[in-house]
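Before any comments, here is the structure.
Note that one protein chain of the assembly has been removed; the remaining protein chains are unaltered in position.
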Amino acid sequence: MKSGKKLRSDIAWSTSDRIGVLGYDLCRDLIGKVSLGDMGFLEVTGRLPDARESKMFNALLVTLVEHGIVPSTLAARMTHAGAPEAMQAAVAAGLLGLGSVFVGSTENAARMLKDALPDPGNKTDLRALAEKVVDDYRADRRILPGLGHPIHKPVDPRTGRLFNIARATGFNGPYIDLMKRISKRAEKVLQRPLPINATGAIGAIACEMNLPWQVCRGLGVMARAVGLVGHVLEESRQPIAMEVWHRTETESSAHTRGKLRQKK
Amino acid sequence: MKSGKKLRSDIAWSTSDRIGVLGYDLCRDLIGKVSLGDMGFLEVTGRLPDARESKMFNALLVTLVEHGIVPSTLAARMTHAGAPEAMQAAVAAGLLGLGSVFVGSTENAARMLKDALPDPGNKTDLRALAEKVVDDYRADRRILPGLGHPIHKPVDPRTGRLFNIARATGFNGPYIDLMKRISKRAEKVLQRPLPINATGAIGAIACEMNLPWQVCRGLGVMARAVGLVGHVLEESRQPIAMEVWHRTETESSAHTRGKLRQKK
Amino acid sequence: MKSGKKLRSDIAWSTSDRIGVLGYDLCRDLIGKVSLGDMGFLEVTGRLPDARESKMFNALLVTLVEHGIVPSTLAARMTHAGAPEAMQAAVAAGLLGLGSVFVGSTENAARMLKDALPDPGNKTDLRALAEKVVDDYRADRRILPGLGHPIHKPVDPRTGRLFNIARATGFNGPYIDLMKRISKRAEKVLQRPLPINATGAIGAIACEMNLPWQVCRGLGVMARAVGLVGHVLEESRQPIAMEVWHRTETESSAHTRGKLRQKK
Partner (left out) sequence: MKSGKKLRSDIAWSTSDRIGVLGYDLCRDLIGKVSLGDMGFLEVTGRLPDARESKMFNALLVTLVEHGIVPSTLAARMTHAGAPEAMQAAVAAGLLGLGSVFVGSTENAARMLKDALPDPGNKTDLRALAEKVVDDYRADRRILPGLGHPIHKPVDPRTGRLFNIARATGFNGPYIDLMKRISKRAEKVLQRPLPINATGAIGAIACEMNLPWQVCRGLGVMARAVGLVGHVLEESRQPIAMEVWHRTETESSAHTRGKLRQKK
């Protein structure tokens, strides 16, 4: 195979006495000056956040850190049960489930909003736009992302909190407005409560912050890695994986235990 | 197999209108109030940090976020090249290499210090203790963790910065002192520069903050997940994986290309 | 959340003196009687293969085991460099890249064929069907899966071998015929060589064997796990990861080394 392309990464460099990270001096500008969440903003945008960006961005991440016992934390705990010497592998196993079912809806919401309104500066009839989005999704039999929640009913408490912070930090704009109108329209058309859930709120705010929709899954991955470390540490002190295994094995194989095919 | 143990996790719960995370109300106490790094402190200690703990803890994490092109970021980029639709898998692949060779030295340093000085309140002759630690490691032919660096010579610039912050936040104590004495003693005995590197500094500060050594790998995992997201995003814009692959394949198989065993 | 569904898995059970695997007695019927590849057939179909199924299925798997230095084997080797104590993690890192870019084309080919010809018993004008498939893919600007190869030109040597075995084992039927006609038609319409590659051949044969297209990625995963173990073992004896890292780091950061933003 032919090759010859120059390799290039703009992220970091080291010399004997200095480390550069995206143009900042790690020791002078970052360590002791900024928080882990700000480093996340730096990694996804290439620059440090200002104060209101830092507040909003950290709020998005903090919302995503912890969901208690869910499939991804159970995958991490199951992995720890077999390989307690490799915490990094348990956290990695937990991240692997952050796919289309749970974390995907944040990026889907951001993408829906950005596709509908590519330029937020454009004067648009958001009400008509929301109707069109809902109608298009229904016509394609696609699920509207970021709406509804199995537990948080009739409203998701995280959404109001995040939108309040967006207002306080100046990130309240057309994408949040559009998301609200889509929720209203969907509730009217589908005749059931479809409040904006946390993933919908985060998707809308990511658009307000001018983050590309591709970044949204990354927010979930960063934040959940922090939470997964906590679950692995709890599992090492107060395990549940072995008990969940034994119960699941016993029940799931009960109907077949002892049964073999006829030998031919 | 017998079972019957009660399942118990203290981390989180949800009701229709509220979410509890380690005793805090997610919407009232955490979102918009604390940073991602503070959530990390909460996950590993079970409580929020005070201001000086927050500053010190975030400084440790920020130090670990980014190391540029290293084996773990290359593993993430290689994975992205094959499965660009699954960012979480690329980040997970990057985390999997955070094992004994790179990240392990932080926990090894913390463990060495904690084993040598289980109770930091004890009046101890730290100079004699440092001599004993160095002698014991040499006798067992074990590598002293947290000392020396292939690039950052004669000193690791991160160490001084972290120790300055430790002084400013009141986390300067016997573990940092002991680590410095171990470095001095090792340099004298082994007759070469062995300054405290970043992993040694972080291990010592973790002890000062009363974090168990088992937590140290978790700090690396949290921080590197943030950095790995940045590498995957850069790889999607400005790829290097395919070129590295082609060059490596071409060179590594050149000696054998076209050669087959004699057919018997 | 409500629950109450019965848990059920039909795969295996154990008692003190016996182990059942999909209805077979592990010790009596499987160990020493069947090969690893046959176990793969059992896992994906729920029954053991007959002799011709075994021959064809193992041929598909053997084709997929080894591709030398590729992104997934490099990801495994990079992971091993950081965590040599965790071979399972290095293999897992290698599997994570088996996504849409490389392994996905097998399932895409199988799906294309199965969608075009849901019932292989139906008398159909395969020539007209091939034209329709090619036209539809072009109209949707989708890439035709399973055709063309950057190295194996003008033909992929694996394809002829696999089709010969399909003929010898009685798995030569309408899906292979349709795949050949799609290749011919695509070459004519697109005016360039587009021979059936190994993933296209495997996708077609999987259809002939009545394996659902969802199974195809599983074949790649099983087979590549075997090859990845070999790469990790070679890396431990004869490492390349560290050297590839150093070269890549040096070149990719050269343009930015030493450069910092102006301090504001």
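For clarity, chains are labelled A, B and C in written order, and residue numbers in each chain start from 1.
Methods note: a contact is a pair of C-beta atoms (placed from the backbone, for glycine too) under 8 Å apart; a residue touches a chain by one contact, two chains touch by 3 or more.
Here the structure is a predicted model, which means the values were calculated and not measured.
Touching the missing chain, out of C:88, C:124 or C:172, is residue C:88.
Checked against the hidden chain, the listed residues A:85, A:115 or A:135 yield one contact partner: A:85.
Of the listed residues A:48, A:162, A:205 or A:244, the one in contact with the hidden chain in the full complex is A:244.
Listed for chain B, the residues touching the missing chain in the whole complex are 1, 6-10, 12-13, 15, 18, 20, 23-25, 29, 83, 85-86, 88-89, 92, 96, 150-151, 248, 251-253, 255-261, 263. Where chain C meets the chain that is not shown, the touching residues are 1-3, 5, 7-19, 21, 26-27, 30-32, 34-40, 42-44, 54-55, 58-59, 61-63, 65-69, 86-89, 91-93, 95-99, 103, 151-153, 155, 157-158, 160-162, 164-165, 214-215, 217-218, 220-223, 225-227, 229-234, 236, 238, 240, 243-244, 246-247, 249-250. On the side of chain A, the interface with the absent chain consists of residues 68-72, 74-76, 78-86, 89-90, 92-93, 96-103, 240-242, 244-245, 248-249, 252-253, using the contact rule stated above.
By definition in this document, only the chains that are shown with their structure count from here on.
At the interface between chain A and chain C, two copies of one sequence, more than half of the residue numbers in use are shared by both copies. Each chain gets a centre from the mean of its Cα atoms; for chain B and chain C, those two points are 35 Å apart. Per-chain Cα centroids separate chain A from chain B by 23 Å. Distance between chain centres (mean CA atoms), chain A to chain C: 29 Å. Residue positions of chain C touching 2 or more other chains, listed in rising order: 83, 85-86, 89, 92, 96, 248, 252-253.
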